[in-house]
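Dropping a structure here in structure tokens format, bear with me for questions.
One protein chain omitted, others in place.
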Amino acid sequence: MSDVNAILLLSCADSKGLVAKISDFIFRHNGNIVHADQHTSKAEKRFFMRVEWELNGFALGREEIPAAFLPLVKQYKMKWDLHFNDYVPRMAIFVSRHMHCLHDLLLRRHMDELAAKVVAVISNHEDGRELVEQFGLQYFYFPITEQNKRKQEKKALELLREMKIDLVVLARYMQILSGDFLKYYPNKIINIHHSFLPAFAGRNPYQQAYDRGVKIIGATGHYVTEQLDEGPIIAQDVVKISHRDAVSDIQRKSKDLERIVLARALRLHLDHRILVYGSKTIVFE
Amino acid sequence: MSDVNAILLLSCADSKGLVAKISDFIFRHNGNIVHADQHTSKAEKRFFMRVEWELNGFALGREEIPAAFLPLVKQYKMKWDLHFNDYVPRMAIFVSRHMHCLHDLLLRRHMDELAAKVVAVISNHEDGRELVEQFGLQYFYFPITEQNKRKQEKKALELLREMKIDLVVLARYMQILSGDFLKYYPNKIINIHHSFLPAFAGRNPYQQAYDRGVKIIGATGHYVTEQLDEGPIIAQDVVKISHRDAVSDIQRKSKDLERIVLARALRLHLDHRILVYGSKTIVFE
Amino acid sequence: MSDVNAILLLSCADSKGLVAKISDFIFRHNGNIVHADQHTSKAEKRFFMRVEWELNGFALGREEIPAAFLPLVKQYKMKWDLHFNDYVPRMAIFVSRHMHCLHDLLLRRHMDELAAKVVAVISNHEDGRELVEQFGLQYFYFPITEQNKRKQEKKALELLREMKIDLVVLARYMQILSGDFLKYYPNKIINIHHSFLPAFAGRNPYQQAYDRGVKIIGATGHYVTEQLDEGPIIAQDVVKISHRDAVSDIQRKSKDLERIVLARALRLHLDHRILVYGSKTIVFE
Partner (left out) sequence: MSDVNAILLLSCADSKGLVAKISDFIFRHNGNIVHADQHTSKAEKRFFMRVEWELNGFALGREEIPAAFLPLVKQYKMKWDLHFNDYVPRMAIFVSRHMHCLHDLLLRRHMDELAAKVVAVISNHEDGRELVEQFGLQYFYFPITEQNKRKQEKKALELLREMKIDLVVLARYMQILSGDFLKYYPNKIINIHHSFLPAFAGRNPYQQAYDRGVKIIGATGHYVTEQLDEGPIIAQDVVKISHRDAVSDIQRKSKDLERIVLARALRLHLDHRILVYGSKTIVFE
């Protein structure tokens, strides 16, 4: 347990002494805080905190922490999550026909940059199979038609639950997931949208950007909710374009951006740096 | 006339030999091209060009150029504009209550960075008078109510025409100009919109950006058309924000951006680097 | 005292319980923390913190805080500074012949964006006098020759001390200040360097950037130390250039950048967000 850290994410109504109470809880049990970050939203009078401390030397075993912390949770009506950084989340990647984000994730996994285990790649097309299997990973093909959509989604969901998936990444998956599916993974499905949301939501944002004549395009990593393209935004970035860029150039530039932004959003999630509040995120970078 | 350049902006259906014909026209009359830029839009099969040459040594007087160029214009059905860089356009600035863009323009004028003569500042409020008069400029106050709106706009228009204004800059002017007004200044009214259009068009984009929880905000310099916030975009830029930024922080960050983006759009216009085609711009930087 | 906050900046060797002890100190005296930020440098095993709380309701008067906090200071051998955000620092601006940064600061002051009182502008040239006096500020002219350099600097220093200046901003001041001068204002003199330090330190970075053919230029806001261009960096930003940019274009683009970067560095200082450690800064944004 020598190098393991505990990470506590919490939010509650703002109140005096919250930082003191929480840091004292850790100190009293002989914990060493390595990072602490807090934010108070004045508009909503709400307090958010991320605190990370070393388990080494901590007086409580990891399974004892929740009970010990419970009085504070009750007193302040906290929403909270506790993570340990030696747990490697199990991840599934959904993809359709554009391979750049998938490929980027495989690259990062191969270079040990990804703090997750890629358990499966799921697709409604066969395009990615060869690449995925070349990297020694399982590829599942669920072709989708209007008729079989619900049934196939249900099968995919069963597969995820069987494989104990913690996190789903939509790496340019072009099917819309139903509310039934989403409710099993609240704030645990990350999508990369190939525009600077809320601009150019919906279909073919490259063409939309071209038609509007914008001078900058973007990409958005966000949690998936039932309101399409309206989930809490985790990360965004942009790149300049000009009149010289045809739709295909916009696509090429965007693809590099999508890879970077998805990877950044995913890393923030895996480092437990994100708190979702309403339709927005607090990201403790 | 020693240092004067002529600048020709033109567009027409694409055709073989256009660059050769146009550059030959200049060469035949002993002109020295200092910049040439062209663009062919494959999707629209349209040719755009900006060419700048020295009048010094040129065989034609500046008033003779149009007639000499006419055969090419007719042959290729060109749209074209001819400018000379020793003409200093006469500019009016419209402003309401936010002074940052106006102030920035006054600064640039004071430092001789602005290739235009600021002839008048026009406002529906008195807030800017002191500052403007301090810089030795004329300030015109046209208060607007629902009742007098058309009348006041008409008066402002008369004033502009009396003062032979070539270019109008809306430096955070919060009134919507009517089509009647706009038709006198086609592609000659530049607005700064305080969002990354088309995201957050309309009222209070700072609040909209806050509510949506975006991680990047932007500003857009564009020509004004009847379709509000849909005019051809000249320049855009962005800046990062986070959950720590309240609406007032977003405003503060945006204000710096708006100044820079408006100044950039204005400079591109004054350097005759912009061709408008439909709802888009070709910007020869 | 209703809206006044106290801001404590501190650093010490890392140790368990620091966050708990400090937040408890504030909580025990009935203070409400509005921001807390801490950083532990693993390499140097050093702890840095910025904590801001409301004086309204705080059990200690502002002059009682240091004595009450002293035991913690002693126990952990803290370096610390205590600020109150109702104190408006007194600032002097040094400038030579380039007016863009000075002008930008005057603009911000005029728009009430500057949390400081501009008490004097000091220059080795007369160029800025008209502008400065137009804004109702005092302008002091200290012409510098090789012979009178030390004497003039001494006079300027006396003036600063007479006027109780807290902060000096070098807004493109082209004279080097001596160590004798600097020792009176440790980490209280902010300079804007017109390059992306450490690239192109020294004279004429615009020309250096042009000669080297870089594709990006930058600006750097930093505290001034005896080692020229090596002081702790507060803020940096960059802008793209190309082969089309002559030295004069590089200058023009850089000037906009310098204004933004200097304003950002100054704001961070005035918000008490900067801790200097060795030749580096911790900036709690």
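In this document, chain identifiers A, B and C correspond to the written order of the chains, with residue numbering beginning at 1 in each.
Just so it is clear, a contact is a pair of C-beta atoms (placed from the backbone, for glycine too) under 8 Å apart; a residue touches a chain by one contact, two chains touch by 3 or more.
All figures in this text were calculated on a predicted structure; none of them were measured in a lab.
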Practice task
May I ask which residue of A:Arg62, A:His103, A:Lys149 or A:Arg212 touches the chain that does not appear here?
Solution key: A:His103
Exercise for the section: Have a look at C:Ile233, C:Ile250 or C:Leu266 and name the one touching the chain we're not showing. Expected result: C:Ile233
Completion exercise
Of C:Leu197, C:Val224 or C:Ile250, the residue touching the omitted chain is C:Leu197
Handout entry: Per the touch definition above, residue among C:Leu70, C:Val88, C:Leu228 or C:Ala246 touching the missing chain
Key = C:Ala246
Problem - Residues of chain C (touch criterion as defined above) contacting the omitted chain - result: 39, 41-43, 48, 196-200, 212-216, 218, 232-238, 242-244, 246-247, 279-283, 285
Practice task
Can you list, in ascending order, the chain B residues touching the missing chain?
Solution key: 16-21, 23-24, 26-28, 30-38, 40
Exercise for the section: Quickly run down the residues of chain A that touch the omitted chain. Expected result: 99-100, 103-104, 107, 110-111, 113, 131, 134, 244, 252, 256, 260, 263, 285
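Keep this in mind: only the chains that are shown with their structure count from here on.
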Fill in the blank from the handout: Here the gap between chain A and chain C, centre to centre from mean Cα coordinates and rounded to Å, is 37
Practice task
Hunt down the residues of chain B that sit against at least two other chains at once, touch-wise.
Solution key: 244, 285
